[in-house]
Structure formats: structure tokens, C-alpha cells
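Once you've had a glance at the structure underneath, I'll fire off some questions.
Only a single protein chain was left out; the remaining protein chains are all shown in position.
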Amino acid sequence: MRVAPAQLLRFLTTRLLSSAVVLLGVLVVVFALVHLVPGDPVRLALGTRYTPEAYEALRAASGLDRSLPEQFASYLGHALTGDLGVSFRNGQPVTTTLLQRLPATLSLAITGLVIALVISVPAGVYSALREGRVSDMIVRLTSQFGVSVPDFWLGMLLISLFSVTLGLLPASGYVALTDDPVGWLRQVTLPGVTVGLVAGAIMTRYIRAAVIDVASAGYIRTAVSKGLPRRVVVSRHIVRGALVPVLTIAGIQLATILGGVIVVEVVFAWPGLGRLVYDAVAARDYPLIQGAVLLVAVMFIVVNLIVDVLYAVVDPRIRAA
Amino acid sequence: MSILRVRDLRVAIGATEIVKGVDFEVDRGQTLGIVGESGSGKSMTVLAATGLIDAPARRVTGSSLLQIASRDAPVELVGATDRTLRSVHGDAMGFVFQDPSTSLNPYLTVGRQIAESLEVHRGLTRRAAHNRSIALLESVGIPDAGARVDAYPHQFSGGQRQRVMIAIALACDPALLIADEPTTALDVTTQAQIIDLVQRLQHDRGAAVVWISHDLGVIGQVADEVLVLRHGETVEQRPLAEVYDDPRHVYTKELLAARPRVVAAGGPASEPGAGPLLEVAELDVRFAVQTPAGRRTVHAVDGVSFTVRRGTTLALVGESGSGKSTIANALTGLVRPHAGAATLADAEGPGVRDVLRAKRRDRRRIAMVFQDPFASIDPRRTVADTVAEPLRVHRLGGATPAARAARVRELLELVDLDPAFAARYPHELSGGQRQRVSIARALALEPELVILDEATASLDVSVQARILALLRRLQVEQGLTYLFIAHDLAIVQQMSHEVVVLRGGKVVEAAPAAELFAHPREEYTRALLAAVPPERPRVRS
Partner (left out) sequence: MSQNTAPRTGGSPAPAAPSARLAPWRLFAANPLTVAAAIALAVVVLASVLAPWIAPAGINEIDISRALAPPGPDHWFGTDELGRDVFSRVLLAGSTSLTIAVMAVTIALVLGLVIGIVAGYAGGWADAALMRVVDVMFAFPVLLLALAIIAIFQPGMLTTTIAIGVVYTPIFARVVRASTLSLRTAPFVQVSQTMGTPAASILRRHVLPNIGGPVVVQTSLSLAFAILSEAALSFLGLGIQPPSPSWGGMLFTAQGFLAQAWWMSVFPGAAIFVTALAFTLLGDGLRDGLDPRQRTIIEARHGERRRERVAAALARAGRGRTDQTAGGER
């Protein structure tokens, strides 16, 4: 693989800097979220447990007694070192709680993404290559259905069918992958399929559009004019050309999945970040909400950085002058 | 012996018939030139005849027989199975397409793309194919082939990419080479090199060549036999010399007459004593270009100076990257120059007005006509609206809408368009008609200087001739001054009083047109002139 080191370094540095700027913006937004709360967040969080002492203690602990810029600087400093404060509800460090629940969400999100890719890449490519024909129409219609179905409804229907009626799979519960892979697989199937089907439908549409775009490029006609077998034209030329947009889509979809698992985790009682946020919102536990939102945004930024690096691997125009 | 024999070829897309019964054949060692303007169906004909067509809802009828040495019976290509077609594509037939920047896969090395056909058709191993690719790159004139074989297409220039395309097409030593407008997107000097290369390779291998072009000059250099197409029908099919010396059909005569040529004493009469209108001094323009890898600075215009005299035409000539369009953009305020000055002589008094930092009022004095007739007019506005825009912005042509409408009609007549066109939309007009609208819009400004940036480069030859005639007439009648930007030296000679030759952002030579064409001083100017396809076709052995 040809690489021009200076150019590649420049590219990666630019992307890193860009990500850093977005990260800063994210931190500002997350910080602002809590400080936009009308009324007194500490009082609201304490609710019925309010006592003047508890109020002062919580207020000091949350640093809400200092000026705004001071608070932001302090928040920034803490956040960058991994300290996201303490939960209003149970006093546990937010970071610890988040990290406890992260594996569950990750295993669900990745399962969903894998299922989505397995569905969407073949379907998108197949449909794009048969553009205008009946098989294309069918794939399009199916993906339009998939995009329009509410994920929580789909989850409920799947539970209704597979758990209640057929009794094949569990409706809720969680087993860690590291503890019992088979058990985990049983538990993750229904929620994973729910996430995967909807994400798959969305991705099929994008992949189809990307492949149609590439298939009409001049170099595809050149490849055909060489008399190459169809299989080679598709795999070596068309798919290769569509890799960059597909990578982009996969990256963005991961973000959507990370946010969308909230509802699925609620339906399936899956103890992940989504469920955590849901409970935190109900309890007005602002530090926890803040921390969870920040974590998800950071994951999104990291995923996109990885996608950027993969661009450089795939596209020689980026890595070699 | 015919390599390819086509009889009664018909192609229809949906309800429209594009090709209406065309016959031709090509022999070993021969070149058939297929010439036609846009809409003539020349590409469609050849794509259908070679089984490469892929437009949706197409129907192809007729016969196209390919004679391959290794088989006794010729292969019928019309209606052939995919398998049959795949076996001849790349093996018995090689293809070179028009646009080198999109015809090569940007993600694969050049060597890989050449080696593919060798692996598939000749069963070579990776290594053997790789070595053969190096040899092929050498034969098409790529220097340092051993190292370049692992480079990617974006690392080559346009001309070099076209050489790579030729190497790909000839990899399996095909009996037939199809070249679809292979030099249209290239500079005129590169075009000459590619023409030489193809002819040399053809001579060495004895292949038959089908060369498609809209340019009669190019056809005159490459073809043995010429097929003229129009609206999908054969107009004339004769040996080269006969087509040029004794054209039978009216259309062929029209094409030949419309073709711009560099002639001994061509060009408009000189305008003695005209004072300077536009003075450009040490214009310098630099761009920051954003590539995927970071920013680069391009020095597009480097210390260019020239003077345009009132009522005359000054031509800026150069190949791509010479900076000629950038100069125009700087003069009209689309681009901010790094340094330099440009001033317009004041019509009333002796003073001059700065052009580069002109206010809106002064923008009226320079009008611009762009190259692309499709993109130069807002597709959602009527012709009247487009032509009236300058009137609205600068409050010309009268105070009332009725007065302005009358002025619009007047302007349309001035450019030989029926005033009824005012209510039409751009998609209802042809390319030539759209350019006339662009010219009318430019005239609506009542400008002192009109910049024509490759204004006829996208038009068919016959249409171009008419538009150029219109421009010359308007210059004489209205006393207009033109800054004429072009790469085609023949039309430059027709239109200009003075010529400035640009290369890489710098002025190479500047002289009155007559002098430049008769006695070019610089080597580069001579090379440009030499590369222009000659008036008389080359007699080939």
C-alpha cells in the first residue's frame, strides 16, 4: 500500500483537530444542558428529601455555588480526567455507573450493527445492480417498510410472537457475554434483531443509492469493456468504489443505534445506558443524564475518527500524493 | 478482410429511435472515422455495434459481425449473450473512452487495471501480467514504467491517463480498437501526441481502428474512410480524400465550411488608432486549494499585463491551467487578486476607473458570457426574465415594465432570436439559442467590454460558426470591445486583432494576430500552432 507519510500525517492531524473542536462543542452543550434547567436543579433532584443541610451539601458537591465560567472550567477539567460527578440519586460516581452499564449497550449496539450490515450490504448491492426491475422494487418496498416501523412496536410484536406465543426466546433479561456466551446470545437475539432490522432498512437505502452512483461511473464502463466477469466487476470495481460512502453510513448509523437503543432497552428491560438514561430522566438525575449524553457523543466522535482512518486505507488519493 | 461489418443497425431508447439504419465496415490496418455533431448518434451506434450499450429500455436490431482470427465464423454481436460479449470485449476489441479523469478506477493501481484483461483473457499469472503491464506502459510512452506501474491514476496527468487507457485497450492485442472521442478532453498539444501514438501502435500491430469525433480536423488526421452521421442516419460514407475534396451531401459541405481553420491571411481587419479601453498591469492571483490531504497554494496568474484597445478583440489563448479563465474571473470580481491593477478608460473624461474593486454601478461596464449554455441560464426563469435582469439591476431600458419588455424584444432581435422566445424556458431552447440569450443578456448591460470565456467551446461546429459570425457583426455594428478567451487557435484567428499566449499563468507571447500567426516567435506558440489539425487531411501511406 503506497503511502506518502507527510500527506497522510497532515490528513490525520486535520481530522484529529476537527474532532477535538467538535468534542469541545459537545462539552459546552452538555454543560449548558444542566444549567438551562429552569428552577433549581438541586432542589428538584432532592424533591421530597429536601433539608437545608442536604441542599447545601449537594449544591457544594455539584459545584453549583460558583460562577458559570468557573464551573465550566472545573467541569472541563474533571470531564477530561474521567470524573463526571456524582449521581443525584444514589451518590455513586457517574463514571463508574456509566462504565458498568456500557458493556450491555455496546454488545446490543454491535449485535444490531452486525445484523444490519449482514442485511443491508447484500440487499443494497443486489437491489442497486437490478435498478428498475421487480427485484429492486421489492427490496425498496421492504426497506421503506423497515424504515417506517417504530422500533419499540417491532420489539413488542417480536416478543408477542417469539416469547408469548411460541415461547422460544426470552422477553427480557440480560446475561453478560463474558459470563455465559450462549445465554447472552439467547437474550440478545430479540432486542438485537429489533435494532438490526430497522437500522438495516435505513442502511439498505443509503447503500443502494451509493452503489447506483458508483455503477454509473465511467470506470465501471471501462471495466465492462475489458470483458471482465460480472462477479469481478462488482466485487473489485463497484463495491470498492462504494466503500467510502458505505463506511460513512455505517459510522453514522452506529450513532443512531447508540441513541435509538434507549427505547429497545426499555421494551426488553436490557440494563444498558439507554435504560439508565430513561431512569435518570424520570428522577431528574442531571449529572447522570449529562454524563450519559457526553459518553454517547464521545463514542460517536471516536467512531467517526476510526472511519476517517479507514478512508485513508481505502482511498489512495488521501494517503498518496 | 473486414474485422467488423455492421448492417442496418437500429437503436431505440423507449419510444425514440436514436440510430436509424446505419451500415459500415472496417478492415485490418484501416481507420474508420465516424464524425457527427451532438445528437447524431455516433457513440450510440458504435456502443450498440460492439455490444457495450447499457441504457435502460433499449432495443437494438440489425447485424454486427466481428471477425476474429482464431475462429472461422464471424461472431454476431447484436443480441449476443453476455458470455459471448465478455469473451470478445477486451480480447478481440479494445476501448478508449473520452474522459480520462473518470475512466480509470481511482482505487486500483494502473498496473492492476492493465493486468486485469491479461489475467482474464490470456490466463496469465499475477506476476506475468504485472511484467507485461510494464512493457505496455513503455510502449505507450510512459517514462519510468517500472516504478509507475504501481502508481494510482490520480498521480498521472490527463494525457498520461489517456495513454494508460490505450495500454489497457491494447493489452490483449485486439484486432479492433474503438476510440470514442479520445482526445476531446485533452489539450491540443497532448491531442497531437495521442493521435501519433495511436497511429504508431496501429501500424505496429495492424489493428483496425474506429475513431469517433465531432472534430473534422482530427478525423482528417486519423481516418482512411469517413462516415458522416446526422440524427442517427448516414449522410455520407467515403474515403477521406473524397470527403474533403468532393463532398456530395449538403450537410457535409456545411460541416467542412463551418470548420475553423488557421489560414494564411485570416482574421478581422485591423483597427488603427483605437485608444486603450482596458489596461491590466501585473495581475497576480493565487488560490488555496483544499485537497483531501490538506491545503495547497496554486499560483494561477503570475504577473500578467496586457492592453485591450477600444472596438477590437484581444484573445487570451492557452491550454488548461494557463490562467486565462482566472484572469476573466478577477476582472469581473468573482475572484480577489493577490496583486496587480486593472483599469477601464472612462467614457466621458480622461480618467480611469478601477476594475478590480469596482462597485456595483461599475460592474455594468464589463459583461461576461460563459462556456456552458446549459448552466449559464437559470432553468427556472423565462428567457425574458434572464435578459431583463441587467435592466432591473441597473435600471436600464426604461422605467416601466412595458418599456423593459420592449427592450428585451429589441435585444433578442439583435442576436437573431425570434422575440416570441421571450416567454420560453431554457430547456425548450437549443444550445446555440441559449448562447444567444447569454449574449443578449450581456448586451443588456450596455457594457464597454464583453468577456467571452470559451463561449463557443461547447457548441457544435456549425452552430459555433454562426455564433462567431454574430459576434463579429455585433462588434462592428455596436462598436463592442471583446476579451476573447479560447484554446482553439483557429477561431482565435477568425476573431482577434491581438493575441496574448499564456502558459502556467505567465505571458509567453503577445502580438498583433496577423504577426503571431504568420511569424510566431516563441517555441510554445509554434508548438500550439503546429498542433492544430491542418486544413487538408494528411495523406497516409
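Order of writing sets the labels: A and B. Residues in every chain begin at 1.
One rule holds for everything that comes next: a residue touches a chain if its C-beta (ideal position, glycine included) is under 8 Å from a C-beta of that chain, and two chains touch if they have at least 3 such contacts.
Remember, predicted model here, so these are calculated numbers, not experimental data.
S.K.: Which of B:L283, B:V415, B:L429 or B:L452 sits in contact with the chain that's absent?
M.R.: Answer from the full complex: B:L429 touches the omitted chain.
S.K.: Looking at B:R10, B:H487 or B:R503, which residue reaches the missing chain?
M.R.: Once the missing chain is taken into account, the touching residue is B:H487.
S.K.: From the list A:V29, A:A60 or A:L80, pick the residue that touches the absent chain.
M.R.: A:V29
S.K.: Mind listing the subunit A residues that contact the chain we can't see here?
M.R.: 18, 21-22, 25-26, 29, 33-34, 36-38, 131-132, 140-141, 144-145, 147-153, 156-157, 159-160, 164, 212, 216, 255-256, 258-260, 262-263, 266-267, 277-278, 281-282, 284, 286, 289, 292-293, 296-297, 300-301
S.K.: Can you name the residues of subunit B that touch the chain not displayed here?
M.R.: 13-17, 37-39, 55-57, 99, 101, 158, 184-187, 214, 319-321, 325, 332-334, 360-361, 363-364, 366-368, 370-381, 386, 389-390, 393-394, 427-432, 438, 441, 445, 454, 457-460, 462-463, 487
Simple rule for what comes next: only the chains that are shown with their structure count from here on.
S.K.: Which integer distance in Å separates the CA centroid of subunit A from that of subunit B?
M.R.: Spacing between the chain centres: roughly 48 Å.
S.K.: Could you please specify the touching residues of subunit B with respect to subunit A in the complex?
M.R.: Against subunit A, the touching part of subunit B is residues 52, 54, 56, 82, 85-91, 93-95, 97, 99, 102-109, 113, 116-117, 120-121, 150-152, 154-155, 165, 168, 292-294.
S.K.: Name, in rising order, each residue of subunit A that touches subunit B in their complex.
M.R.: Contact set of subunit A toward subunit B: 2, 4, 7-8, 10-11, 14, 132, 217-219, 221-230, 232, 236-237, 240-241, 243, 314-321.
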